[in-house]
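What you see is the complex with one protein chain gone and the rest in place.
A and B are the chain letters, set down in written order, and residue numbers restart from 1 in every chain.
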Amino acid sequence: MIEIKNVSFRHENADEGSIHDITLTIPDGQCVLLCGESGSGKTTITRLINGLIPHYYEGEMHGEVIANGLNVTKSELYETAKKVGSVFQNPRSQFFCVDTTSELAFGCENMGLPEADILSRIDKVTAEMNIKSLMGQNIFELSGGEKQKIACGSVSALQPEIMVLDEPTSNLDLNAIEELKETVQKWKQSGKTIIIAEHRLYWLREICDRVICTQNGRIEFDMTMEEFKSLSDEERNAYGLRPLFAENAVQTVGNFSGTDILTLNNFSFSYDKKEVLNIPKLEIPVGSIVAVTGHNGAGKSTFSRCLCGLEKRFKGTVLLNGETLKSRQLLKKCYMVMQDVNHQLFCETVEEEVQLGMNEENAGKVQKILEELDLDGFAQRHPMSLSGGQKQRTAIASAMLADKEILLFDEPTSGLDFKHMEQTAKLLSSLKNKKTVFVATHDPELISRCCTHILRIENGVIDEFTSR
Amino acid sequence: MGRSILQASVTDRGLVLDPRTKILLLLNMAIFVLGSAGGGRVQALTPLFCAMPAVLLLSAKKWRTAITYIILFSVSYVGYAVFGDITTGFLHYFLLSCCGILARFLPSIMMGGYLVSTTTVSEFTAAMLKMKLSEKIIIPLSVMFRFFPTVFDEAASINAAMKMRGIHLGGKNAGKILEYRIVPLMTCCVKIGEELSAAALTRGLGGEVRRTNICNIGFKVQDFIFITVSIVPYVLWILDIVGI
Partner (left out) sequence: MNNDNKIKGKDLINIGIYAAIYCVIMTCIAMLGYIPIMMPLLAVFCPLIGGIPMMLFYTKTKKFGMITIMSVIIGIYLWVTGMGIYPAIFGVVFGFLADLVAKSGGYKSFAKTVLSYGVMCLMIFGNYLPLFIDREGYFASREKFGQEYVDTLGGIMQNWMIPVLIIASFVFGVLGALLGKALLKKHFIKAGIV
């Protein structure tokens, strides 16, 4: 049983993500979905349970948390680790080792378990989770779903009674989510208590027994899954939640009036003698919004990097407005908004940021573009201090002022709640007919809201290119 | 995303050496090739040392790196001998120092590359455990070892972003170039570092018990061969010092 007793918490240096006087009891074996807008406090609750608050993220805390008899608030993290296992969202940062076997052993090694013990635990976990075939491999060469399985396995090996998952599907494609679902179902059958903080809800409707929604650091509602299912989509949207049924997400996209054509020629690229991309010719209407989909590792990011002119050995060309563009010119015409926007913010204020690398002729347009993108109130703010969406818009503003014709987005909505996903969709829609936009994404809800075409890449070749 | 070249491969890795052997070899490289210690007889052996990274890279099936190294090293080595005679003046100085410096640093860089690219984090940790180091050193060192590729990946992404924005060295941005590079690099690394810490801590890293390790490291025949070879320069050095 998990008991959260009158807990309030405020981060040391930030005012967001704080919670106020939360009291919650979760009985053994229950599976709880924590939902709510970004910054509403759901991640904070998961951190209270796994002890990262107050032991890693420091701040002002009142109240206490007891997990299966252990006072998490007072115990050291390595004590809590025996009872509470945690899975996170980012595959880049949640692994400590390079190979899968060591990763599964990592937690047990930290506990100082004898070698034979660890090996038998690994055997047990790999058998249960059906991941024997993944052993002895390089984690960073696995697909997104496989990575998340290793993360789950590594936690399983410690045999905790409570599992905490913090937005585990943010970086996963649809198949991978199905795989994760199976794992969570197995945990549930074996009687573990599971807490999942999530934005994507549909995969959890058969798994979770209880839904807790947070807002502004307080519990907004706490109901059974049955009750939650009976809410209408409008009611859920009002709480800032994504739809519970993926199929409801289909929407029509407004008119698209482009007739000019952008031609990609000879888009092929090999890495270490292995062909990772091979698109001889592709015609795309100028001004369209193309969703680039496909499994993790299918060649989407290579495609984006080639199109941006970032791969030096790339020989393909783009035909735009009768002009043939090679790698070097592409660098001038294309701009990628990266998944981690922090990589591309350099200056001290938003105003300076958008003017860096600007085409001098556009000096007069700065104010107008900032207004169009709802950034005029933030011109003097530090770009890094903005929210995720505002950072994205800043990056777009700088691309507009640099006269970029083609914009690429890498997973712009991963980890976004309903409201922010919808904002991003509106923003992308507003670029329609002005710029040609490519969006690499796994998010069907985003695609249904703004994309005019879908380009599916599998194994480096075009699997499908259709207009919607 | 392509795999970073600094990341160790775990399948199909060819000849495996104990990490301790690799560290010893790297140290030797640093002392005798880079540091030119050991007196005349040892220095006569340097070409042999310089061949070692090539052999090791080949043994680890890093074909492309090995061949690049062999070509670069031979060119600079031969170049040093040839240019010394046929050029004069500034060109002479320039070519000589280029070749000389390359020939001197390349072997150590390759050896370092070999160490990092063929050793997994947990093998490295296991080696340090066997060397009976304190946890207070082992944990930071293994985190550092784990984090190096991340820092390079982040730097590469920032570099790509700068290219797309057309920010180059020089021009009116010259004074800012450091800020543009270091600030986002630090911000991104620190954020990823936070996530890495959280994931490691919730799996009990830093507990009071001594860590165990399931990694199967240990000295094998090949290790003894390389260790024996590594001892030779020390013996010659001692002989040199006592004057034999």
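In this section, contacts are C-beta pairs under 8 Å (C-beta built on N, C-alpha and C of every residue); 3 or more make two chains touch, one makes a residue touch a chain.
All values derive from a computational prediction rather than experimental measurement.
Participant: Taking the complete complex into account, which shown chains does the hidden chain touch?
Facilitator: Result: the unshown chain touches A, B.
Participant: Which one touches the absent chain: B:Gly14, B:Pro47, B:Pro140 or B:Gly218?
Facilitator: Residue touching the absent chain, from the options given: B:Pro140.
Participant: In the complete complex, the non-displayed chain touches which residues of chain A?
Facilitator: 13-14, 54-56, 58, 61, 76-78, 342, 348, 382, 384-385
Participant: Touching the hidden chain in the full complex, which residues of chain B are there? Just list them.
Facilitator: 23, 26-27, 29-31, 34-37, 80, 92-93, 96-97, 100-101, 103-104, 108, 112, 135-137, 139-144, 146-148, 150-152, 155, 178-179, 182-183, 185-187, 189-191, 193-194, 196-197, 200-201, 205-207
Throughout what follows, only the chains that are shown with their structure count from here on.
Participant: Could you pull out which chain B residues touch chain A in their complex?
Facilitator: 1-4, 7-11, 64, 120-122, 146, 150, 154, 157-158, 160-167, 173, 176, 179-180, 183-184, 187-188, 191-193, 195-215
Participant: Over in the complex, which chain A residues touch chain B? Could you list them?
Facilitator: Residues of chain A touching chain B: 50-52, 55-56, 76-78, 80-82, 84-86, 88, 90, 92-102, 105-115, 118-119, 122, 136-138, 140-141, 154-155, 158, 271-272, 301-302, 305, 308-310, 331-332, 334-336, 338, 340, 342-346, 356-357, 384, 398, 402.
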